[in-house]
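With one protein chain withheld, the remaining protein chains of the complex are depicted in position.
Letters A, B and C name the chains as they come in the text, with residue numbers starting at 1 for each one.
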Amino acid sequence: MATLIEQSSILIIAIPLLIAFLTPLIGMASKKARNTVVIVGLAFVAFLVFALARDVILNGIHIYTLGATSSSLTIPEGTMIPVRIILEVDGVSVFMGIVVAIVALVAVVYSLSAMKEETGQNRFYTLLLLLIAGTFGMVFTGDLFNLFVFLEIASISGAALIAFKIRFADSQEGGFKYIVVSAIASLMVLFAISLLYAQYNLLNMGALAAAMQYTMLDRIALVILIAAFAMKLGGVPMHMWLSDTYSVAPASITVLLITASQASMYALMRICFILYGVTLDLAVVGWIIIAIGILSMFVGVTMAVRQTDITRLIAYNCVCEAGFMLIGLGVGLAVLGDRTALSTYGTTAISGAFFHMINHALFEGLLFLVAGAIFYRIGTRDINRMGGLGHTMKLTAVFFLLGALASSGLPPFNGFASKILIYESVYQFNPILTIIGILVSIITLAVFVKAFFSAFTGALLPKYADIKEVPKTMIAAMTIFAVIIIIFGLFPGLIVDWIVRPATDALVDQASYINAIMGAIP
Amino acid sequence: MSKIVRTVANQLMLFVLVFGIYVIMHGHVTPGGGFQGGAVIASGIVMLIVAFGSGHIKNSLRERRLSVVESSGALLFIVVAFAGIGTVFFYNFLVGSRIFGGIPPTGSNPGDVWTGGVIPLMNLGVGLKVIAGLSAAVLALALFSSGEEME
Amino acid sequence: MRQFFAWLFLIVLMVFLVIGGFEMVHPFGEPPSTMDQYIIDNTQQEAGSNNVVGAVVFDYRGFDTLGEATVLFAAVTGVLLVLRAGKKKEET
Partner (left out) sequence: MAEILIGNFPLVAAVVLMGIGLYILIFRRNLIKIVMGITILSSSVNLFLVTLGYRTGGIAPIYTDAPEGPMVLPVVQALTLTNIVIAVATSALILSLVIRIYRHTGSLDSKKSRRMKG
């Protein structure tokens, strides 16, 4: 068991890759064997993630040097800097890992019946696994260039999956937009990495953080990195692609794309808090991120009001919710240098953002799965052409209501628990931000109530009279999300103590991240 | 294409193959490696597609087989990486052993193929992957734009 | 108007990059090289390879290459997925 945990950080990335390479071969022989291998493999990966999370939270940062004579040998003899690629797993990484592991399992379970009728399933599952492996790689790696490579894996497999439904022209357009945006963003990331490499001849994040001088070139690199990752996570003004791609992708893929976006947000935090840290001009950078957050909230919620397409509505709500996380993180970043402010409300704001991140993945995931279920049965996404679906698809209606209430931040659901953390801490930083947040939440509620009433209540339309509830595995997938939402809503304190608080502590503790790589060298 | 082009392409393919395999298998001694050699051979296959037409090539290069070759190349790569997990993932466990285990003298030397540890094996895996992958992609694009479709 | 702002953005970005890049990047031909010099000096013992770039690609940064091979694999799979012949007739 100890060896398994020691190797687990690489196994979590390598096992999905291995299964992805095997899937085309197994799939030729038997569909059932392929589905079993995918599910069992991902369940094993999820188990490893939880075991690793427990170990990291109890024993501190986990280091894995690839290709060295020993996995803890970060710095080879005869030099003072790390040479090889190092996986560095701290509280933030395992937090993101838990999010990805839960969502990945649910997405695969949902796909089993949702994709039954489609052609090209072998390739679908291959790319699904690659997307999951890419996201895991992004959150576990401690090397900047490695981050870029995994970003590319996630974007390319994501784009191909968005275009999966080839009979609709919209899907191809969505895939095209996603890949163009991702390609530009990742080239910007690479350019920024090369600027950093040019000065320090390093690629490891911990070593770079230790060597960081915050010169003019570093500032340029920081601006480019923030722009690129904000583009990838769909922050306004670079949000145009998000609604077009999320609305046309198969529902299980959209859920994974949300986690891929959150991995970009993780990378943004990693760069601001760990790579640059207190050398940063904190207030300015913090306010830039807060500004992106406020804009995202406003634009997301106002655009959501206008939508008649149910998936586009949820996609704009995603933009809006991402704004909440950005505000929480921005406030945390703005007070990072100020110890008293950090301990009174800074860490609470970051905790709120983290908690909202996992909640966001859960309730937006649930909403997208519900929208996918409706599309699966009636073949349209237009709210105005739906009506009375609650009579026949009772469970789906309940799940939609659950997701909508959680997203609007009503007690006792999980969205309330995380939003209240953000509200109360941000209020001490700047009260206006809290007022904006509450306002946006109210409008969100109005949007969802309208959508719910026109889609699920009212008289049952005659053309939908013989609509049945969706297949069992789809219901099972939605139930998993719903149960976790309710548990998180009822016991928020436990979740915050177990996984959110360690993540927050790891994020503000730049010194131990550097020490894990550089050892005793100051 | 005309008969001259097809005959010349047929003859040239042999040299392309030999050169590509040379580049792949000497990747640890001379400039080159799996990606470069794979691209050389894949461009040879593109030459055949241009000369004979994609419909003709489709009959001999079936998509299924290309998929199998591509997957096995990728699997060879990741399995060699996994094989080092007794020490650390990606550990070069073959240096100093019987297989490709030679250690070249320090500094400038004439070069020896029997060196490099796992590097030649990984080059081979990547080479197979790139050959099959690039030809499959080009073939699919060519077939699709000429109106036919892959299986 | 949009054109004007786009041009402005482009020009400002270029000036920014040129000034920032030329003034700050190390002088051409004399890069800082602690990590790279270590690799150049130790490749032959550690990886047993004469080709230093090959050793970096497959040994020191082998994980990147695994990712790179995966990117290619994903792209080829994606091309074949997008260009597959759907069984159902297209209905747009």
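Here is the rule we use: contacts are C-beta pairs under 8 Å (C-beta built on N, C-alpha and C of every residue); 3 or more make two chains touch, one makes a residue touch a chain.
Quantities reported herein were computed from a predicted structural model and do not represent experimental measurements.
The chain we do not see here touches A, B, C in the full complex. Of the options A:Leu18, A:Leu42, A:Ala101 or A:Ala159, the residue whose C-beta touches the omitted chain is A:Ala159. Screening A:Ile15, A:Leu87 or A:Val149 for touch with the missing chain picks out A:Val149. Among A:Ala183, A:Ala211, A:Ala283 or A:Leu445, only A:Ala183 touches the chain that is left out of the view.
If you put the missing chain back, the residues of chain A touching it would be 145, 149, 152, 156, 159-160, 163, 166, 169-170, 172-176, 179-180, 183-184, 186-187, 190-191, 194, 197-198, 201, 203, 243-244, 247-248, 303, 306. Listed by residue number, the positions of chain B touching the unshown chain are 29-31, 35, 104, 107-111, 134, 137, 140-141, 144-145. In the full complex, chain C contacts the hidden chain through residues 3, 6, 9-10, 13-14, 17-18, 21-22, 25, 27-31, 33, 35-36, 39-40, 43-44, 50-53, 55-57, 60-61, 64-65, 67-68, 71-72, 74-76, 78-79, 82-83, 92.
Keep this in mind: only the chains that are shown with their structure count from here on.
One simple way to say how far apart two chains are is to compare their mean CA positions; for chain A and chain B this gives 36 Å.
With each centre defined as the average position of its C-alpha atoms, the distance from chain B to chain C rounds to 21 Å. Averaged C-alpha coordinates give centres for chain A and chain C that are 24 Å from one another.
Each of the following residues of chain C touches two or more other chains: 59, 62-63, 66, 70, 73, 75, 79-80, 84-85. In chain B, the positions touching at least two other chains are 67, 70, 74, 78, 81, 89-90, 92. Those residues of chain C lying in contact with chain B across their complex are 44-51, 53-55, 57-59, 62-63, 65-66, 69-70, 72-73, 75-76, 79-80, 83-85.
Residues of chain B that touch chain A in their complex: 64, 67-68, 70-72, 74-75, 78, 81-82, 84-85, 87-92.
Interface of chain A with chain C (complex): residues 17, 20-21, 24, 66-67, 76, 78-81, 83-85, 119-120, 123-124, 126-127, 130, 133-134, 137, 145-146, 149-150, 152-153, 156-157, 159-161, 163-164, 166-169, 172, 175, 195, 198-203, 215-217, 220.
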